[in-house]
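Note that this complex is displayed minus one protein chain, with the remaining chains in position.
Now for chain A:
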């Protein structure tokens, strides 16, 4: 277990470095001079040179990248002399737009994105697994067909379509809910939940449909295994067979999916956040794109990649807990 964990952590670190390198290359080489962007329209040659030096853009690219990576782990000092600026660990640089530390910006927005992703995840797991397992246990009945037809249809709905329908139906027409506005969980838990309900539902519909399809097929496969027959033959109650023997093994493929989806959503719910005006990481990213704020773009991409690899690692470790056949 320990050597396995060590190897995996090493792999996580190397993936992150690779993602950083690719992102870095794309965003610092391709577009126009970020120093010129930072300097503004009326920019003198000397000032431009000073800014370039301050940003470290006069250094060769590998050097800039090395500085960037070191900065993440140890913090670093940017610029020199009068303009020296110490950027503390974990340093992702400063936004070109408002000179705030990228790390602080990200951490500022993270609670919103995390609230959105986690709430939606709970909802879609309950709905999706419930529907999928029910359909699997009642295979080829009317219930099964109805649930699966619903799932295929729901999986074909783009999230912005569902969102608009929910806004139209629940907010404009029925007036049941207020237009979502983010309220921190610590401030007012009830308003936090009721205000996030719409975006949760919008995301959950799509994912629940995919999970229902996946968990149905995986449950059907598991329930046909010989050890399930053995458990039944032993005279165990159906409930125990389904929950303890079937569900545990049948959920491993779903778990894989879940790790990837949750990791992807923590920093990647760009569409949902922009439709509902939630000030999360996705919105931050979208805003940074329109202003060409490269440090922020790089920061969001790295954070998003980190969530994905860490979520995948967590899932792999959870396998051993969920599925008794898995050993490391």
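The rule is short, and it goes like this: a residue touches a chain if its C-beta (ideal position, glycine included) is under 8 Å from a C-beta of that chain, and two chains touch if they have at least 3 such contacts; residues count from 1.
Basically, contacts and distances are computed from a predicted model.
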The complex's invisible chain, by UniProt name, from "FAD-dependent oxidoreductase", "Protein-export membrane protein SecF", "Oligopeptide transport system ATP-binding protein" or "Peptide ABC transporter permease": "Peptide ABC transporter permease"
Omitted-chain contact residue, chosen from A:68, A:96, A:182 or A:285: A:285
Residue among A:69, A:114, A:157 or A:193 touching the omitted chain: A:157
Sites on chain A contacted by the missing partner chain, in the whole complex: 11, 15, 18-19, 22-23, 26-27, 30-31, 152-153, 155-161, 164, 168, 172, 217, 220-221, 224, 260, 264, 267-268, 270-271, 274-275, 285-286, 289-290, 297, 300-301, 304-305, 307-309, 312
